[in-house]
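Input: one structure, supplied below.
Chains shown are a subset, placed as in the full complex.
Labels run A, B and C following the written order; every chain starts at residue 1.
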Amino acid sequence: MTAVKNVPNLLNSYRMQRLFPQGRAAIICPIDHGIIFPRALMRGLEDPVAVLNRLSAHGATGFMLSPGLVKQTQVELGQASHLSRVMALDGFYNLTDAATGIGNLIATVEDAVRLGVDCVKLLMPWNVSTQEKVNLTERLGKVVSDAAKWDMPVMIEPVLLGEPRSKEVIAAEFEVARIAYDIGADIVKIAFPGPDYTAKLVQELKVPLVIAGGPMTGSFEDAVREVRDTVAAGAQGLIVGRNVWSREPAEAERMMAELNRIARENYVAR
Amino acid sequence: MTAVKNVPNLLNSYRMQRLFPQGRAAIICPIDHGIIFPRALMRGLEDPVAVLNRLSAHGATGFMLSPGLVKQTQVELGQASHLSRVMALDGFYNLTDAATGIGNLIATVEDAVRLGVDCVKLLMPWNVSTQEKVNLTERLGKVVSDAAKWDMPVMIEPVLLGEPRSKEVIAAEFEVARIAYDIGADIVKIAFPGPDYTAKLVQELKVPLVIAGGPMTGSFEDAVREVRDTVAAGAQGLIVGRNVWSREPAEAERMMAELNRIARENYVAR
Amino acid sequence: MTAVKNVPNLLNSYRMQRLFPQGRAAIICPIDHGIIFPRALMRGLEDPVAVLNRLSAHGATGFMLSPGLVKQTQVELGQASHLSRVMALDGFYNLTDAATGIGNLIATVEDAVRLGVDCVKLLMPWNVSTQEKVNLTERLGKVVSDAAKWDMPVMIEPVLLGEPRSKEVIAAEFEVARIAYDIGADIVKIAFPGPDYTAKLVQELKVPLVIAGGPMTGSFEDAVREVRDTVAAGAQGLIVGRNVWSREPAEAERMMAELNRIARENYVAR
């Protein structure tokens, strides 16, 4: 067999092209925290539509939304029609005690298709009970099957819920990413595992990788350096929510400007 | 009951908002002629993707496409993600002899949803046999029913196929527009009937009205004046294909610039 | 919008990749004539499985088969597992009098999927009555819709049945190819229209074009030159049936060897 360039399954589809503008990394802002985050942990996102309006003017290429937000922002995002929309299908998760956590789906692929979004997104928490792993993988597989009928990309996010960002946790999430891939994820989302793991995931899994920054920790400069390393290591997109909307407006704006510069200058096409 | 502002059914939906950018008339370029037009009548559209690439850079807000074109331009239009897409569902029509003309559907609303388009579009030729009127209205009703399940806007175009643009023909098409409205059209498309009929349709039907210019006849100035009258009379969108892509590139570009100026300056919000 | 390389919809799918081996033009041998050809017009194909066994050993990359042949050659072609299979879905056509011809479908996309073939194929005869055009385009659209749900490529063949290969007929078939594209063909098959029309079709339609040689006319050298022109003009595949299996075995073998040489040496990747 001659060497053939591998092109992930849906990459040439309309929705995938909307999600990943050429020549740059995507910047997708998640504002879907309302379903599982207490108010105290999502300071700045009390009024999600206000956040959406502010960030869409400052360089986001898309948003990650709950089903309710997708419904209620059709005018805003229909007018800002260049922005992609990723819809989270997950329902309840026990955020702080994964061992007893049991997940579910609160929306279907058919909902996503009807609402015209570009991608569906699912959490894949792996520090859960055996029974929950069984249910979880079955749910993920069902969504992947359904999505295939509608050319709808599926983003899966391996995660150890409620764990500190230790080396062990990062290594574990890195491993779970492979399960997500084998189940059939079109896009893998992962909390920034450092440039080496990022490069490995890009090389081994080949489907577009998007990296989440997580909560605002450390300085502006630390956050920016982390993003630069991520993009340089081959990530095709950045998921930046709390790191932007939990900052003061002026600093959030400066952060978005910086992210956009990196998303273009440090980008490596795959 | 206090007076309540009438808002057409789907107007606040994501797809309708994509179709109609605020503060201006939409400019939707049809390049779907391949299904029923002979090559001699679509000079300039021989390579439809080339036309699409050229016009998308010069101010179109969307395109009207055949199912085949929707399939084959997912990369181009996924990258130009601000542009709306209207998919024609019609198949064969006898263009020059409506009396023997019999229509059909070559694609479904489900296809449109899967492909992620913003609107489906149907011809409604009325100078046909009684039997064909029966079949036609049944097809239109079926599409309206199906589309409702998916929040997919339906654009219907009343037309007398192959007839000269006489006063009688214009009056007849004006009448058929009402049938389209009563069947459940979300958007009515009609060949320019003059400013008075345009204003009447806007007033009586309330759903967004989009006006087609038809073939390139008369001078550049005549065409521009016609468009200005249309927009000033309340049309929410312009369907301009042959009037642009059948002109020389430089003149086509000048025409698009002019249309965009009018679409903003003469626009009347409804 | 930056210029983006257009990749036809299904091109990266498993079935399309099977149909089009990289670095060469495909050579697909049709042996599906039994449904509409009288015995006198398919001399050499009396025993289709024998033809299949002979040609599969001499460089065919695939076969075009009737539903019955697909059923009955599962062992032969399952063992020759590198060969692609295209299944014709058409039923009856009046071969010699198109005006009275009425077509139909004798098999479904679901049959094709169950049998594991790589492509479905449909005739698109255009010198037919208005009513038949209506039925035909509706059938084509239905197959395109169904096929999309199963990632099954659709090959459509515009043709003027029973007409001599005059300049007018060739020009007419060239025009009908555009209708096939707008309906949603993934692959267009056409009787060799000369290198200029071939180049135009390749440029304008972009989906893979495969060229049929038709009946054995003229000398060996003429046939070979025609094929070379076709491949050099950008055709991605050759449909060669009668031109091979109606020749004497030794000459047929020499022809296949020659076709394979051209398919590699004169091939232009698209």
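Everything below uses one rule, namely that a contact is a pair of C-beta atoms (placed from the backbone, for glycine too) under 8 Å apart; a residue touches a chain by one contact, two chains touch by 3 or more.
Note that the structure is predicted; figures quoted are calculated from it, not measured.
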Homomeric complex, total chain copies (3 given): 5
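Throughout what follows, only the chains that are shown with their structure count from here on.
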Innermost chain, where centres are averages of C-alpha coordinates: B
Chain whose mean Cα position lies farthest from chain C: A
Homomeric contact chain A-chain B: same or different residue positions, threshold half: same
Copy-to-copy rotation for chain A and chain C - C-alpha atoms, rounded to a multiple of 5°: 180
Whole-Å gap separating chain A and chain B, where each centre is the average of the chain's CA atoms: 37
Inter-centroid spacing, chain C versus chain A (mean Cα positions, whole Å): 44
Where chain C touches two or more other chains at once, by residue number: 2, 4, 7, 9
Of all residues in chain C, those that touch chain B in their complex: 1-9, 130-131, 133-138, 140-142, 144-145, 148, 175, 178-186, 200, 203-204, 206-207
For the chain A and chain B complex, residues of the former touching the latter: 12-18, 21-22, 74-75, 77-79, 81-84, 113-116, 118, 149-151
Interfacial residue positions of chain C with respect to chain A in the complex: 2, 4, 7, 9, 11-12, 22-23, 149
